[in-house]
Structures are given as structure tokens and as C-alpha cells.
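Have a look at this one before I ask anything.
Every protein chain of the complex appears in place save one, which is left out.
As written, the chain order gives the labels A and B, with residue 1 at the start of each chain.
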Amino acid sequence: MSVSRDEVQKIARLAELHVDDAALPALVEQMSRILDYVAQIAGVAATESAKPFIPGPAATRFRGDTAEPAPLAFPPARMAPAFRDGFFLVPRLGAFEASAQGTGEEGE
Amino acid sequence: MSGTAWEAVIGLETHVQLRTRSKMFCGCSSAFGAPPNTNVCPVCLGLPGALPTVNGRAIQLAVRAALALNCQVHVRSIFARKNYFYPDLPKGYQISQYEEPLATEGSLAFTSPDRGRVTATIVRLHVEEDAGKSLHDRFPKATAVDLNRSGVPLVEIVTGPDFRSPSEARAYLLALKEVLEYADISDCDLEKGSLRVDANLSVRRAGDTALGTKTEVKNINSFAFVEKALAVERDRQIAVLAAGGRIDQQTMLYDAKANAVRPQRTKEESKDYRYFPEPDLPPLVVPEAWLTEERTALPELPAARRERFATQYGLPAQDAAVLVQSRAVADYFEAVVGAGAEAKPAANWVMGEALADANARGGALRVPAGAVARLIALVKEGAVSHQAGKRVFAALAEGGGDPRAIAGSLGLLQVADINALARWVEDVLAAHAAEVARYRTGETKLLAFFVGQVMKASQGKADPKLVSPLLLERLGG
Partner (left out) sequence: MTAAADLPRVAADTADRLARAEPLKALLTPMADVRASLATQATRVTPAGALAGMPVVVKDNICTLEFTTSCGSRILEGYRSPFEATAIARLKAAGALIAGKTNCDEFAMGSSTEHSAYGRTHHPLDPERVPGGSSGGSAALVAAGAVPAALGSETGGSVRQPAAFCGVVGIKPTYGRVSRYGLVAFGSSLDQIGVFGRTVSDAARVLRAISGHDPLDATCEDRDALALPAEPENLQGFVVGIPKEYFPPDLDPGVRRACERALGLLKQLGASLREVSLPHTAHAIPTYYIIAPAEASSNLARYDGVRYGPRFDGAVDVRALYRSTRGQGFGPEVRRRILVGTYVLSSGYYDAYYRRAQRMRALIAQDFRTVFDRGVDLLFTPSTPSPPFKAGEKLGDPVAMYLADIFTVTANLAGLPALTLPIGRVDGLPVGGQLIAPAFLEDEMLEAAFALERVVPATGDA
């Protein structure tokens, strides 16, 4: 069950990872190898019905609703690659591309 | 095929911010309006090594919302990651719920402008975290990102394809807002963003049962725009289909300035969010005590309260609707009645003077319910006229006190003493013998003149209701 070149490129886009055309053939081969290898668990019938295993506590603990932030030794401005007037900066998105959550275009 | 009507089929997805002090998965303040990137910490910044922890109050409010919407609350539900890339989504995924949400199978009854009473189905209600804000126009060629909002607690409420018109969809939203505000779950402010809505819309010929291809409509920023945006998209789809075309399943963004929708410009494949259970959070188990507590704490919801006001207090539906609009006002009205006033006058005073004063002053109902009840009694007893009563109310609102005492000090107490009234009547009749004679020859309209003169003589204090009969008696009519 190998992966195709197209599939690898599609996955790379989903993962926002640039893949050089030159590197693509080797990558396709390696990914095919890995995915073929891990696919072997499909042959085991018991995996149809077993319940998933969740390590750790059985139920989540709740935090009290007090505004006590976890500590930051210095503010975001110190670590940001690009910061202005209190905002993180990124190169502009295409005009009028709203986020997947529908928060929509914010304007001034 | 002229004459065959089209029908819109609309479902709504609402995101509602919960009224908590801190964020969903970290202890940062969730308050609105702070300077950018000041309510942040390693967790909501998505720093390497940070981990989420669950805000208990947010879960309680979500449970309350689920109960208020008649949902089946699932004691055990699972957090899930919704994976996608966007500058205001710091982790590159949103912690939400997917296969096992907090609540399902709810309902909300509301009044549709088209069809009367309609029950919307609430397919699911789940908890998740908000993303930050991206501002595209603040700097040239750049997008500015503020993560204050990243991590604010949300509930997502999804209806079935239940609405048949844009105005019906809007009516549902207003009903939803009313319920959520009533139960103190959220501020539900569409303009501030504490309530956001996306819609799914398709059209079909009236009478068809199959669903057409739907589009998603986003970027709707006010209740008015809900109706406009959906109308525009509905009309667009009808035009396409009527011309023999096909609807593409895509996301349409509403442009309020142009009152138009246009497709979201994206070259990506349809989004694959690769949901999987959140490994950093154990299952969400709602304590039994919370379920009981929230059920008991749930206030009587607007629809039920409106009905009770109509039946218990005999109020007309319109009055009930006005009073129930705000929980505070409805509570106030009931307190006034509880303090001894009759329902109809209480309703009138609350809807009239009390609300006018509150609206002028930014919200607070200033006069204690007991004082309003006493004022109403005073008017009923005839000690002050209705007009005078309004002045007393104003004084009570400014400085408190007792209605009777204030009426007295303002000189507004009406005189109902028969002797005093009789004296004024005598004086007036004596002073206007000519008019008396004219009255007695049949100009009965002059009664009003005499009443006015008595009021003048008494400096407004005479109780007009008692003056007329006295005059009539003396005039021998």
C-alpha cells in the first residue's frame, strides 16, 4: 500500500512543509516503506473491538476560575521574530481570507 | 416553471464566549479590551513545553447552557484537537470536542415571523477554546496578531437545517441570545464578538424533501446582517439554479459594505482537520453534583416566564414580552407585585417610568421595588394624581426615600378632604356667577371650566375625581 507522489505533496501542504522537487522521489519511497511497515497491524482482528487505551488519570481535574496566569519571565516582545505596537507581525494573508473558525476579517 | 416557489433551508452554528474570569485552558484573564498580547502565558501563546488545564467554571456554564437548551448532557466527553494553520491559532490546533461532545439532542422553541411557534433542534453543544485575533488592515503588507483572545472559553451550538427563511434564522438567534443571557452564561454581544454565527444554507423547490447543496456563510457581524447575508446568499443560489447551473459547496464570505457574498479565496483542498482525541487532557467527567446544582440554579427561562406572566398576572402578551426581555426587569416587576402592588399598574410603572429611567441612566433600576409598590398604592388611594406620581418617581430615583413623604414635601399630595373641596367649590361658584347661570341654562360643557378653576384655586391639589361630583351636586344638575 504505497503512497503516491501526489498524496505526499497533498500531505506536505496539509502539514505546511515545503518539499523540494528533488527530494520528492526519495521521500515518497521512504514514506511508502514506513506506511507499508506500520500497516501490518491491520491484519490483527482483535483491533476491531478493543477499546482505546488512555494512559494517565481517568478524569480531568478542574482549575478554579481565578485570573492567575502561569508565569512568563519576559513578555512576548522579547521572543518574537517580528513585533510592533504590541502585535506579532506576519506577512499579510491574501486579502479577505477569513479564518476557518469564522472569526472573519477584522478591520480598523 | 414559473410560479414554483423556492425555499431556503438554513442551519446555524453559533460560538458563544462563556462568562468566566480566566481562559479555558490557562489562568490568564479572559477580559475583553486589554492592550494586545498582555493577557498571555506559555499555554495560550503555544510555547514549547506548555500544557492545558481545564477551567471548571467554564464547564459548569457549558453544562448550564446545555440544560437550558434541553440537551442530553453526556457525563463523560472527550476533548479533541482540530488541526489547522492560521496566525492567530498559536498551537496550530484548537482544543475542541469532536466524536464525544459534552451535549447533544437539545431544542429551543421560538416564534418564527413566518410560521408561528417553531422548535429548533440543537444537534450538539460542545466546549472549545477561542483563537486570537488577526488584524489585516492595521499595518501595510502585514497581518497583526493579538493573542489575548486565544484560549477564551467557548461553547459551540449547532442546529439542524431547521430554518426556512433568513428572518426565521434571525428570530432563532435572538431567542438563543435571550436564553443564554437569562441564564447568565454569556453577554451574547455579536458586535463585541462574544457571540459569533456561521450559517449553512441551501435552497430547494417548495415541497421537495431532499436537501440541495449547501454553502457556508461566514463573516456575519450583527443580527441585522444575519438576515441580509442569508437573503443575499439565498437569492444567489436561486438565481444559479433557476438558470440551470449547479451550486458549488464552498464558503461564502459576507461583505456588509457591499451587501454581497463572495467565495472565500483559497486554493487549498477542502479542509481536513485531522481530529483526534486530545492526549494532554484526560476525559471530561461532569461531577453529579454540578448537574444537580445547574439544574436547580437554572432560572425560569424567557418563554416559560412570558407564559406565566400572562396566566398568573393576567398580563397581555405584549406586556409580558417587554417585561421578560431582561431577567432583571422581570425580577423587578415580580418584586413590585410581591410588595403588594396589583399586576397591571405594576407592569405599567415598570414598563413606563422605571425602564425609561433605567435606559436614560445606563441600566440600573434605581427605585427599590417596595417604594414603587407604595407609590402605586398612593396613586390608587388618590393621594396623588398619576402625573404627580411621575414626579415622585423621579425624586425617588434621584435620592430615594418614602413616596408619601416626598409627595408631601413636593406639595403634591392631593386633597380628598370633602370639606376643603366643598369650600373651594363654593369659592369658585361664587366667583363665577355668570358662568353658573349659563351652565344652568344648558351649557353643561362649562363643567370642565369649573373643574379647572377649582384645580387652580387649590393649586392643583384637589383630587379632580372628587371635584366633579361635588360641582354637579352644587350646580344642581
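Quick notes on this one:
By our rule, a residue touches a chain if its C-beta (ideal position, glycine included) is under 8 Å from a C-beta of that chain, and two chains touch if they have at least 3 such contacts.
Just so it is clear, the model here is predicted, and its values are computed rather than measured.
The chain that is not drawn here is touched, among residues B:Pro87, B:Pro166, B:Pro345 or B:Pro403, by B:Pro87. Those residues of subunit B that touch the chain absent from the view are 42, 45-54, 81, 83, 85, 87, 90-93, 143, 145, 147, 272, 274-276, 279-282. Interface with the hidden chain, as seen from subunit A, comprises residues 3, 7-8, 11-12, 14-20, 27, 30-31, 33-35, 37-42, 44, 46-57, 60-61, 63, 70-74, 76, 78-82, 88, 90-94.
Going forward, only the chains that are shown with their structure count from here on.
Touching subunit A in their complex are the following residues of subunit B: 13, 15, 20-22, 26-31, 35-43, 45, 50, 53-59, 76, 79, 84-89, 94, 130-131, 133-139, 141-147, 193, 196-198, 218-221, 251, 253, 262, 264-266, 268-269, 271-272, 274, 277, 281-285. Every residue of subunit A that touches subunit B in the complex is listed here, in rising order: 10, 13-14, 16, 52, 54, 56-72, 75-77, 82, 84-108.
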